[in-house]
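Here the complex is missing a single protein chain, while all its other protein chains stay put.
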Amino acid sequence: MKNTFGSSVAVTLFGESHGPMIGAVLDGMAPGVAVDEGFIARQLTLRRPFGDISTARVEPDRFQIVSGVFEGRTTGTPLCVLIPNVDAQSADYAPLRALARPGHADYTGFVKYHGFADWRGGGHFSGRVTAALVAVGAVAISALRARGIVIGTHIARCGGVADRAFSDTDLPAALAALNEKRFAVLDEGAGEKMRAAIAAAAAQGDSVGGMLETAVTGLPAGVGEPWFDTLEGLLAHALFSVPGIKGVEFGGGFALAEARGSGSNDAFYMDGGAVRTRTNHNGGVNGGVSNGMPLAFRCAVKPTPSVAKEQDTVDFRRGADAALTLEGRHDPAIVHRARVVVDSVSALVLCDALAQRCGTDWLGGA
Amino acid sequence: MKNTFGSSVAVTLFGESHGPMIGAVLDGMAPGVAVDEGFIARQLTLRRPFGDISTARVEPDRFQIVSGVFEGRTTGTPLCVLIPNVDAQSADYAPLRALARPGHADYTGFVKYHGFADWRGGGHFSGRVTAALVAVGAVAISALRARGIVIGTHIARCGGVADRAFSDTDLPAALAALNEKRFAVLDEGAGEKMRAAIAAAAAQGDSVGGMLETAVTGLPAGVGEPWFDTLEGLLAHALFSVPGIKGVEFGGGFALAEARGSGSNDAFYMDGGAVRTRTNHNGGVNGGVSNGMPLAFRCAVKPTPSVAKEQDTVDFRRGADAALTLEGRHDPAIVHRARVVVDSVSALVLCDALAQRCGTDWLGGA
Amino acid sequence: MKNTFGSSVAVTLFGESHGPMIGAVLDGMAPGVAVDEGFIARQLTLRRPFGDISTARVEPDRFQIVSGVFEGRTTGTPLCVLIPNVDAQSADYAPLRALARPGHADYTGFVKYHGFADWRGGGHFSGRVTAALVAVGAVAISALRARGIVIGTHIARCGGVADRAFSDTDLPAALAALNEKRFAVLDEGAGEKMRAAIAAAAAQGDSVGGMLETAVTGLPAGVGEPWFDTLEGLLAHALFSVPGIKGVEFGGGFALAEARGSGSNDAFYMDGGAVRTRTNHNGGVNGGVSNGMPLAFRCAVKPTPSVAKEQDTVDFRRGADAALTLEGRHDPAIVHRARVVVDSVSALVLCDALAQRCGTDWLGGA
Partner (left out) sequence: MKNTFGSSVAVTLFGESHGPMIGAVLDGMAPGVAVDEGFIARQLTLRRPFGDISTARVEPDRFQIVSGVFEGRTTGTPLCVLIPNVDAQSADYAPLRALARPGHADYTGFVKYHGFADWRGGGHFSGRVTAALVAVGAVAISALRARGIVIGTHIARCGGVADRAFSDTDLPAALAALNEKRFAVLDEGAGEKMRAAIAAAAAQGDSVGGMLETAVTGLPAGVGEPWFDTLEGLLAHALFSVPGIKGVEFGGGFALAEARGSGSNDAFYMDGGAVRTRTNHNGGVNGGVSNGMPLAFRCAVKPTPSVAKEQDTVDFRRGADAALTLEGRHDPAIVHRARVVVDSVSALVLCDALAQRCGTDWLGGA
């Protein structure tokens, strides 16, 4: 289905980095969800470059909702949001019509689209398209919150610096705090060190990667499927669309490869009338289905591939070796910007899974 | 879509651990693919418990293809394979009607299906169902091989022991060798140590996890989509169905979170007429689309949750704390058995992605 | 998606006319639906040839449910039903390996599957496959009835004879009566004349078509979508799979092409607290969404293409003109057998539409 994802609640993306606008269509959202344009704007701000650790291209993201909202609430019919591109500088990209930036999709896009794709600024492959995901994701986040389901993500690692772990926090308070922060860390001291590391890499014409850790509270047990549409599988499917994400793990994740069963099983116990587990090595999912504990996962974000240093590459239109020095404006890190994209994508997937289980109206509270 | 996965080439699973049989329907496979029942049987053998490092339940997996094959070749219409269950011992599971095994899906299945699911042996959640995936996956593997696309997986880590990495091998030779092995390691010495570690855990009533590393050679560039149906997303979606998998990473994966862009970009160069990269930190995928390099990914497999030690849990039908000691027959590790499931799932996903790009007949060579 | 249909509740078909068995997988049905094997058997009887107006091939349809039912109720996991083929006489079909029966899919199947399809008895194109649809459809019909939703179909026209119309009946009583009848007419006198017309055609080595009229009572308002997944579109999509159906119309259907708006609008009125319409020219659907009135549609069934008279055709393997005289055993009419297939397909579609709107559990009443 390519640029559409979801079954009951689906999002469709369109637009290119240097076209007139990008956008998204959110279909299947329950009717009656309050839409707060201020909240959408704030979410877009979280994704926007800022300070000296981001690209100089800054889009104002003056979005317009052109359908699906009436008198301040979702109608239940497709919600389309448009976001104009106003700060594209295509001239920077002219040499790239034929040169493959290492780590980018220039070459694969050329092969896949037989040379017909809009190559300026990465075209439809550009991270710019995630602004539209964030805009419709904000509606999904609002719908979930009205049902008591809260998502939050922090930068668990960046530039060799580790943030405090969710397991060391009061999770609801930590999520609330994170969702107010532009550089989302639990430990501000770690955040300062991360920004310094990003700035240091930038000063060397280089870039850094990072790791995001996400938690979701309030998700009821019983959501997800045993095969294929496991909660892990649905989330991972969508998360790997976030540019730069190269790994997704749930609960203990890769560390479980080194564990023993006696140490990694999550013992159940009754907490009042509720079934809970003492640990959460499974990240809130057993057999693909939510178990009522916080959903917990981590995403690996590779370093921004746009670095200032000269790189070896090919001219794919001529089939010849070439050297490439990127001009233009680039991010020395994207992990802090990717965080709100991860929240948005996760919200969309959870809305879909909940709508499938509970019907199209549940999220609207009608 | 729950128990069906795929768009052009789709697989549908059915069956429960202690029902009369399990099975799968493979739909959309190109007509004319040679079906070798001996190869299917051998693949099923790779998944079967063996030696002293596996459960004592051994199913003979006498499969029957009841449709979709005519005169030794796929017809292009749905291929259904049935595999009877003959060695189920439901009595072992009687106490589990209400007790949640930690790390298993008993409780989530109870919530999701409101108590109506077949709870014996995990029912439809059981790893037993993967035998059907392996059977139809064998057909997908054959179809790919006829087109020069080869998949192979080794146990990269298990019980604290590391195998040699794919990057240290001649990859085509390594894949060919692995696909003949029952305990798939590149370094037999490491394999012996792994088996010893498994046996040691078993002797203590415990279990171990592990990590699988997979490579695919021969995949053409240009397969996959920029958004949502990225090659990573499609594979991860399906891989998270393999019981026990809690993490999936491509190329450098989580290690990229610690890297710098200058060190993790893959420089392109011309190799004869072909575009190649000098490293493969991106695992053969740029922007969600294959770049012609080997596809490379790793899966984290958690320790088998069935351990002999007494565990705390709940009686979810009464809503009360309880203690659980598992009798029955269990695997002290499943990573060596999961390996062929990973190969099978990967083959099915790649057949689907190729069929979407190249049409329904390409894999059949018609 | 080919042989799988449905989003929340989906059915997957497999099997060929002369293979060992046919079957279907019903996925997404709510847990807790009572499964009555006697009712399934009775529904299969309605589809089976009978008397002197049907083919002499009579399959006993000894079905087996191999998954998805536990202690008499649906589990919520995939329900697979298998039906062995025991009365196939492939020798009758030997000349057909290369001769296209006019009106059948031999030639299109040859082209589509490049000569690899099982050509015996029509292979996977055979009406035989509908037995599996009827078996799983019976479960869907049961689930709907438990929610007060009743489907019934009668032979509105056959062999030039018209049955009474639904509009002249007490609809609930008419549906109840029809669902007990093997040759489903409202007016037994008309039914006798239809059977005589069928027999007359058979005596001349010929066949007749017919028209089925279906009504559904108890469907709540608000089911279906404004675009694409209209209730009409979903039903028509599935109904055109029923072999021989070449037209589907809702409410007034093609007669509306000749009408005026003043005469074909359905005036609304309050009936107690319920909104109803005085007429039902729209067949219970406005703008793709159910309006609470009975759903009403008709299907045109073409005459059985297998006639005894010699016919002109081609040998598609040699590319030459040929003459064909069908031996074998054939139906002089299928409209009376297609009726239960239409009911089954309709039930499956409605279960899917309801599950999407109301969630996965609504039909189970959990």
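Labels for the chains are A, B and C, by order of writing; each one numbers its residues from 1.
We take it that contacts are C-beta pairs under 8 Å (C-beta built on N, C-alpha and C of every residue); 3 or more make two chains touch, one makes a residue touch a chain.
Being a predicted model, the structure only gives us computed values, none of them experimental.
Student: Wait, the hidden chain, what does it touch out of the ones we have here?
Tutor: Hidden chain contacts in the full assembly come out as A, B, C.
Student: From the list C:43, C:179, C:207 or C:360, pick the residue that touches the absent chain.
Tutor: With C:43, C:179, C:207 or C:360 as choices, the missing chain is touched by C:207.
Student: Please pick, from C:58, C:111 or C:165, the residue that touches the omitted chain in the full complex.
Tutor: C:111
Student: Which residue, C:225, C:343 or C:361, contacts the hidden chain when the whole complex is considered?
Tutor: For the chain that is not drawn, the touching residue is C:225.
Student: Pick out the residues on chain A that sit against the missing chain.
Tutor: The missing chain touches chain A at positions 1-4, 7, 10, 12-16, 19-23, 25, 27-28, 31-32, 64, 66-68, 70, 73-80, 82, 112-118, 123-124, 361, 364, 366.
Student: Tell me where the left-out chain touches chain B, residue by residue.
Tutor: Counting over the whole complex, chain B touches the hidden chain at residues 7-8, 77, 226, 356-362.
Student: Pick out the residues on chain C that sit against the missing chain.
Tutor: Counting over the whole complex, chain C touches the hidden chain at residues 1-5, 7, 13, 100, 102-105, 107-109, 111-112, 122, 124-125, 129, 157-158, 160, 201, 205-211, 221-230, 232-234, 236-241, 243, 245-262, 264-270, 273, 275, 277-278, 281-283, 285-292, 298, 300-307, 309, 311-314, 316, 319-321, 335.
Here is the rule we use: only the chains that are shown with their structure count from here on.
Student: Classify the chain contact graph as line, ring, star, complete or other.
Tutor: Contact map by chain: complete.
Student: Compare the two sides of the chain B and chain C interface and say whether they are made mostly of the same residue numbers, over half shared, or of different ones.
Tutor: Comparing the two copies, chain B and chain C contact each other through largely the same residue numbers, since over half are shared.
Student: Comparing centres built from CA atoms, which chain ends up most distant from chain C?
Tutor: The most distant chain relative to chain C turns out to be A.
Student: Counting only Cα atoms for the centres, state how far chain A is from chain C in Å.
Tutor: Inter-chain centre distance comes to 45 Å.
Student: What's the distance between the Cα centroids of chain A and chain B, rounded to whole Å?
Tutor: Here chain A and chain B have centroids separated by 26 Å.
Student: What whole-number Å value describes the gap between the mean CA coordinates of chain B and chain C?
Tutor: The computed centroid separation for chain B versus chain C comes out at 38 Å.
Student: Give the residues of chain A touching no fewer than two other chains, as numbers and ranges.
Tutor: Residue numbers touching two or more other chains: 7, 226.
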